[in-house]
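Missing here: one protein chain of the complex. Every other protein chain is in place.
And now, subunit A:
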Amino acid sequence: MEANTRSTGRLPAAFLTPGSSSFIDFLADHSPELLPGNRRLPEGIVEAPHGTTIVAATFPGGVVLAGDRRATMGNMIAQRDIEKVFPADEYSAVGIAGTAGLAVEMVKLFQLELEHFEKVEGATLSLEGKANRLSTMIRSNLGMAMQGLAVVPLFAGWDEGKEKGRIFSYDVTGGRSEEHGYAATGSGSIFARGSMKKLYRGDLTEQQATTLVVQALYDAADDDSATGGPDLARRIFPIVTVITDEGFRRLTEEESSELARSITERRLEQPDGPRAALL
């Protein structure tokens, strides 16, 4: 790695060898010890902070991906303002639930993988290609997942070929499935999914879609102790991102606080949130 470069000052042979456009493949050849999957695993269960709930929903023209801000370790809140939703590249985003440290590292490597490919090839991967790449990375983490260090992301992006927003969910083995309409992952996902099931429609506007996901996060926080609701006192609000054909955009703090405030206000009158019709 770095040491090799320094010893002669010259780029090591591996850097100039024609090869694949994948940064992970390059690491595997050149400095395998830097790959998370190649680490030696200690015995037993390791306890580390866990990220909790990520939700996503599509709307005509794009897709919304959002996450709460809480990380927990057992019954303790490890962090109140963790960020769990990241841009993967200009047209996609990834939200992570599971062991926070590993997940953040995986996102960093994933972002780099997409960027590296883009720079070397001069073209971006297809959305499907990106989703598959993430699948491989989760699979390589299976050993650690068995010890309780699982990472389960939610991947969403704008498909330029199909001209629509798409969502992919994963399991710990790297199994990938495309979700239609809405999806959630993490400990609060059961409640978030129930919430979205009642509220989701195929013809939402971008603004309605962002409201939908924040409502779902509120419901998840309402019933799951590991998910954090909007913290008005500390001004910590969910991270909401929107991806359209114009690319990735994260709602500003002003926009997301406004959204969270208006939802919280309505919940003061109606604690269970908006009602769906009985029939």
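The rule is simple: a contact is a pair of C-beta atoms (placed from the backbone, for glycine too) under 8 Å apart; a residue touches a chain by one contact, two chains touch by 3 or more; residues count from 1.
One rule holds in what follows: contacts and distances are computed from a predicted model.
K.L.:
One chain is missing here; what is its name in UniProt, given the choices "Phosphoribosylformylglycinamidine synthase subunit PurS", "Proteasome subunit alpha", "Glutathione-dependent formaldehyde dehydrogenase" or "ABC transporter permease"?
P.N.:
In UniProt, the chain excluded from the picture bears the name "Proteasome subunit alpha".
K.L.:
One chain is left out of this view; which of A:L109, A:I167, A:L217 or A:I243 touches it in the full complex?
P.N.:
Result: among the candidates, A:L109 touches the missing chain.
K.L.:
Touching residues of subunit A against the unshown chain: what are they?
P.N.:
1-2, 5, 8-11, 15-16, 18, 23, 26-27, 30-31, 34, 90, 108-109, 112, 115-116, 119-120, 122
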